[in-house]
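Here it is: the structure, laid out below.
Omission of a single protein chain aside, the complex is shown with its protein chains in their original locations.
Chain lettering (A, B and C) follows the sequence in which the chains are written, and residue indices restart at 1 in each chain.
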Amino acid sequence: MRQPSFEWTRGPAIPVVSVLFALVLGGLFVWISGHDPITAYAALLRGAFGSPYDISETLLIAVPLLLTGLSVAVAFRAGLFNIGAQGQLLVGAVAAGWVGAQWPDLPAIVLLPLTLLAGILGGAVYGGIAGWLKAARGVNEVITTIMQNYTIVFVMHWLLQNGPMQAPNAFGTPASAPIGAGAVLPVIVPDFLVPSSRLHAGVLLALLATVAFWFLLWRTSLGYELRAVGLGMRAAAQAGIDPRKRMVIVMAIAGGFAGLAGMIQVSGLFHRVYDGFSAGFGFDAIAVALLGKNAPLGVVLSALLFAAFSRGGTLMQSDAGISSHLVEIVEALVLFVIAAETVVRAVARRWGTPVKAVS
Amino acid sequence: MDVLIGAGVLAATIRLATPVALAALGGVVTERSGVVNIALEGCMLVGAFFGVFAADRTGSLPAAIAAAVVAGILLAAVHALAAITFRADQIVSGMALNILALGLTSYLDYQLYSTTGTPSTIPLVPNVHLGFLENAPVLGGAIGDQSAIVWATLAIVVLLQLFLFRTVPGLRLRSVGEHPRAADTLGIDVRRTRYWAVLASGALAALGGVYLSLSVAGSFSDNMTNGRGFIGLAAMIFGRWTPVGALGAALVFGYGDALSVSLQGVKVAGVEFPVQLLSTIPYLLTVLAVAGFVGRSRMPAADGQPYESEGH
Amino acid sequence: MALETPIVEMRGISKRFGELQALADVDLTVHRGDIHALVGENGAGKTTLMNILYGLYRADAGTTRIRGNEARIAGPRDAIHLGIGMIHQHFMLVPPLTVAENVVLGDERGGPLLDRRGIEARVSELEARFGIRADPSAKIEDVPFGVQQRVEILKVLYRGSEILIFDEPTAVLTPQEVDDLFQIVRTLRGEGKTVILITHKLREVMAVSDHVTVLREGRNAAQLVTTRTTPAQIAVAMVGRELREIAARSGTPGDVVLEVSGLTAPSDRGGPALKGIDLGVRAGEIVGLAGVGGNGQSELAQCILGLRDASAGVIRVGGVDVAHDDPHRTRRRGVAYVPEDRRVEGLVLPFSVAENFILGKQDRAPYARRGILRADAIRREGARLATEFDVRPADPDIEVGSLSGGNQQKVVLGRELSESPKLIVANQPTRGLDIAATEYVHERLLDQRSRGCAILLISSELDEIRDLSDRIAVMFEGRILAVLPASEATEDRLGLLMAGHVEAVGERSGTSPA
Partner (left out) sequence: MPSMKRFLAFALMTMTVVAGCGGAGTASPSPSAAASSAAAVPTVAPTATAKAVKVGLVTDVGGLNDKSFNALANQGRLDAEKDLKVQTSVTESKKQEDYVPNLTNYAQQGYDLVIAVGFLMTNATWKVAKQFPNVKFAIIDGAPADDSGKTQNLPNVANLFFKEQEAGYLVGVIAATMAKNKVGKATHNTVCSMGGIPIPPVDRYIAGYQDAVKTISPTTTILNGYSNDFVDQAKGKEVGLSHISKSCDILFQVAGASGLGYIAAAKEKGVYAIGVDADQAYVAPGTVLTSALKRVNKAVYDTVAAVTTNSFKAGDNFFSAANDGVGYGTLDAVVPADAKAAADQALAGIKSGKITPKDTVQVK
């Protein structure tokens, strides 16, 4: 449905220039609002990468962004627009949280894979429903996934506030019971290296998932089929690749990536499911995927960029005194300028002659 | 039975459908011209804020509505600039502008109204009281006392339907969304047409925002549109990219939303449904309606595709 | 005649795209009231030259004079203003709009309200004047290609064009439609219009044109008067060599491979597309399926492949009923398919040549093992097939979308023919291809026949059908009216059958399925 006009793999020059241009524009905005842009960006950098601890926190934010980004990207590759990564993440979290708390005494070797599976499956089923509705009933996946995002939020309200997953909790935080120790993803950074780091094994899972994403799409028959459906649905159909089946499969895979993100937030970070949990990752994921041109390395880099903004933006507020809304505005400008990369390309074009295809 | 089809539920349906319908109408205009504008949510939000802001500063309702519409148009113009002139990724640009609108309105609201809130004395959009319907059963309760914007929306639906399918500019707009190159070879200015369509979508969405702030709430609060721009996009698809269809889709959604309120506390066979699950009704109802009645819909052929004229 | 100022005079036109010199010092002179054929192989520069005339491209060098005055044509609007109109090969029509709306679009005349009745009346008037038939209130998406082309002509006439450029106008037309088109073209000449016809089909050049300009590799190759030349002369100028003779036909049919009986299937719009088809194709035999486009040929091909569900009837391939199989299973039974529209159905354009070669075979040896692709095998086979099927450039990693039409079709053939299929269903396999590529496709199909493959050849090119087929079936309105041995299938007879005249069969020879 959409062709990346530009691949990160062709060289990072243009995205990098875009980001710089955007930062200048954002700095202008900060300056107009009466703050010092240098201080602001210094705080941004320090907040994102200033210390091993900050880096570990940035990575922690990058994990769900990366996974939901992969979720959106894999669907894009098959020509579907998955706006539902947020909902799929939540279903994955609920499923993982339920399994992890249901049998808290199981040893890690049993419970952790079980929780992992539950998270992935939960997301996959939820995503698969959108794929199935599209394949069987022709329901536009954009509608279904938008509606699913809202639905799961209210279902979670119920589950955690006065439904079956509600935990008798001290002060009324709507949350589930904690998962068993066996379901916890261990912290992988020793305390003497980075004190009080929360960086858990989920980071490795996310990297593994990125490799899996690449391997699936470019090294397996299924991935080939998904890309073929995405780029030439009718050609794929006549060659015996049923696009409808692939729609269900790819939405399930997309849901699986997002569900894994939810599971990692539960097993790695919170050790339970909270109401109003991990808000917004699935929406940022759309931008993460598109910015990364739906390519593995691109998605990793753009997830890191967004995570850096998220963490660094906090320090722009606490240290440089810049309203968090201004930080949002700067973030939006960066995103916007990167979207309009043709501006940068137009400038770049002066130094090179584009080769035009001849009919 | 009243909780299902009573006047109160119907009135609530219309109220809740209106902002969604306005966003969906904006979507219809822009996508019919071939530009995807998911910044409608942001356009609504700036409309909501600047409507209140101008109402506060000028004390004039027309000025407030004008300011809101201009704000929506300006935000849409940025999207048009990116999508049409720079052929940017329309989804990313739209996302960026949504974030921008959220940040901007929250920032300004905080700077201007953080402790006191927006003044309670600002002029609001009045309701239209239909006296002659006062004693009409159901109908009187349902439409006898609706905001002027509700009626304006209805008028816009009719006008927009006529515009798209019964006028020359409407014909041109549709041709640009279906086959821009064909339109271009016939001397129709594709970019200008798309600019106008995107700007109009911003204006319509902003009117939806004004409805929320100056008709429903009488004030602004952060992110008060709460995703209605996105629901509007779904309604646009459900309504098959036609104004009348979009209104119908918005009404389905609004009805579900109204039920989620009216069914609170209602017991079925002695069991009360959890209020949280009632809130899922509009979303489930929409998906079911699409799956059950609509099936495959055809989007404008060049929707979302940047157009580059030939001629080097 | 030589004293009269030419209506179009292009001198020394050059155009370069990056590395490629598309046009080098090309001249073109066209006189008023002429039908002027501009011929050449694909890539010879015909379309580029006309795009320059129409203002879509700007020439690097050279001058263009219209009616003797030097013209600077910066865009289609300038061209339209000068009375130049272009009927594009890929129609520039808006499918959901009506015929009349498409004709007047951009120049609707009258107020801002769309006066449907008024514009339909105006279009009807125009149709009457030029003898063009098209229902003004029909939607473009509902009418066949032939009618769509008439709409393109109407659009140009509506804008008062004096010079009409037709870019490969017959590529998608049936023989009847071609005849109709030429009739229209002659009417246009009678009305004093000038026609420039881009084509590579010599029959058409001879049939309709007054003058011929031949381009080869971006240069002038010949300027001829039609009545004083021969097809062979033009062909030599185009290709730069003599054409090959098509190999002798008539194979030695073996067992029945494809057996269709009582096949009924719905169309996309719900009505019946196939109404009880009986047809057989034997091993080592080519059965040509002739008929005016839209009479169910494509639906029949889709049913055989499993892309369309049959409502009744049996389809046997090698004795096994495949009527309810999906394409995946049908193909496993040795059915190959050369689809009608290679760019949409045949190929995944953004994929590489090698990737397109494995489409449909991506899950089996040697290309994959246990669901995992074997990149080395894919590349090796890709390189081998690219060479074997003469894909140029023979680079397995190049994007298929960047290849010429002929080379794209070679990729399709490479994929479909490389695994010795039992049955080939080829739907319009040479549509839009130049002479050399068409020759190539024909040779390959004949090779397959000699190998013992059964071939169902669907084509709207009667010459192609008659040159290649052992037997010829004619379809009309979802039925097969007759199956004739090639020797009995004269052009007249086929033409009448294609128009639905069953009596043309005489004694119904060879109507039995096999």
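By our rule, a contact is a pair of C-beta atoms (placed from the backbone, for glycine too) under 8 Å apart; a residue touches a chain by one contact, two chains touch by 3 or more.
None of the values given here were measured: they were computed from a predicted structure.
**Student:** Among the chains present in the display, which ones are touched by the chain that isn't there?
**Tutor:** Across all of the complex, the chain we cannot see touches A, B.
**Student:** Have a look at B:Ala24, B:Met224 or B:Val252 and name the one touching the chain we're not showing.
**Tutor:** Within the whole complex, the residue contacting the unshown chain is B:Met224.
**Student:** Of A:Arg137, A:Arg198 or A:Arg219, which residue touches the hidden chain?
**Tutor:** From the options A:Arg137, A:Arg198 or A:Arg219, the contact with the absent chain belongs to A:Arg198.
**Student:** Have a look at A:Val139, A:Ile152 or A:Ala177 and name the one touching the chain we're not showing.
**Tutor:** A:Ala177
**Student:** Among B:Leu10, B:Val190 or B:Val216, exactly one should touch the missing chain; which is it?
**Tutor:** B:Val216
**Student:** Since one chain has been left out of the picture, which residues of chain B touch it in the full complex?
**Tutor:** 8, 11-12, 15-16, 19, 50, 53, 57, 71, 74-75, 77-78, 80-81, 85, 100, 104, 106-117, 120, 127, 212, 216-219, 221-224, 226, 257-258, 260-262, 264-265, 272, 275-276, 278-279
**Student:** Pick out the residues on chain A that sit against the missing chain.
**Tutor:** 28-29, 32-33, 47, 51, 53-54, 57, 60-61, 64, 154, 157, 161-162, 167, 169-175, 177-178, 195-196, 198, 265, 269-272, 274-281, 310-311, 313-315, 317-319, 321-324
Criterion: only the chains that are shown with their structure count from here on.
**Student:** Can you list every chain in contact with both chain B and chain C?
**Tutor:** A
**Student:** Which chain's mean C-alpha position is the greatest distance from chain A's?
**Tutor:** Result for max centroid distance from chain A is chain C.
**Student:** For the chain pair with the highest number of C-beta contact pairs, give its two chain identifiers.
**Tutor:** Top-ranked chain pair by contact count is A-B.
**Student:** Take the average of all CA coordinates in chain B, do the same for chain C, and state the distance between these two points in whole angstrom.
**Tutor:** 46
**Student:** Please work out the Cα centroid separation of chain A and chain C, and write it as a whole number of Å.
**Tutor:** Result: the chain centres lie 46 Å from each other.
**Student:** Going by the contact rule already set, what residues in chain C reach two or more other chains?
**Tutor:** Where chain C is concerned, no single residue meets two or more other chains.
**Student:** On chain A, where are the residues touching two or more other chains?
**Tutor:** Residues 356 of chain A touch two or more partner chains.
**Student:** What does chain B use to touch chain A in their complex?
**Tutor:** Contact set of chain B toward chain A: 78, 81-82, 86-89, 91-93, 95-100, 102-104, 106-107, 110, 227, 230-231, 233-234, 237-238, 274, 276-277, 279-280, 283-284, 286-287, 290-291, 294-297, 304, 312.
**Student:** What residues on chain A touch chain B, complex-wise?
**Tutor:** The touching residues are 1-2, 5, 83, 133, 137-140, 142-144, 146-148, 150-151, 154-155, 157-158, 161-163, 283, 286-287, 290-291, 323, 325-329, 331-333, 335-336, 338-343, 346, 356.
**Student:** In the complex, go through chain C and note every residue touching chain A.
**Tutor:** Touching chain A: residues 17-20, 22, 43, 47-48, 305, 307, 326-332, 337, 339, 344-351, 355, 358-360, 362-363, 367-368, 371-373, 375, 402 of chain C.
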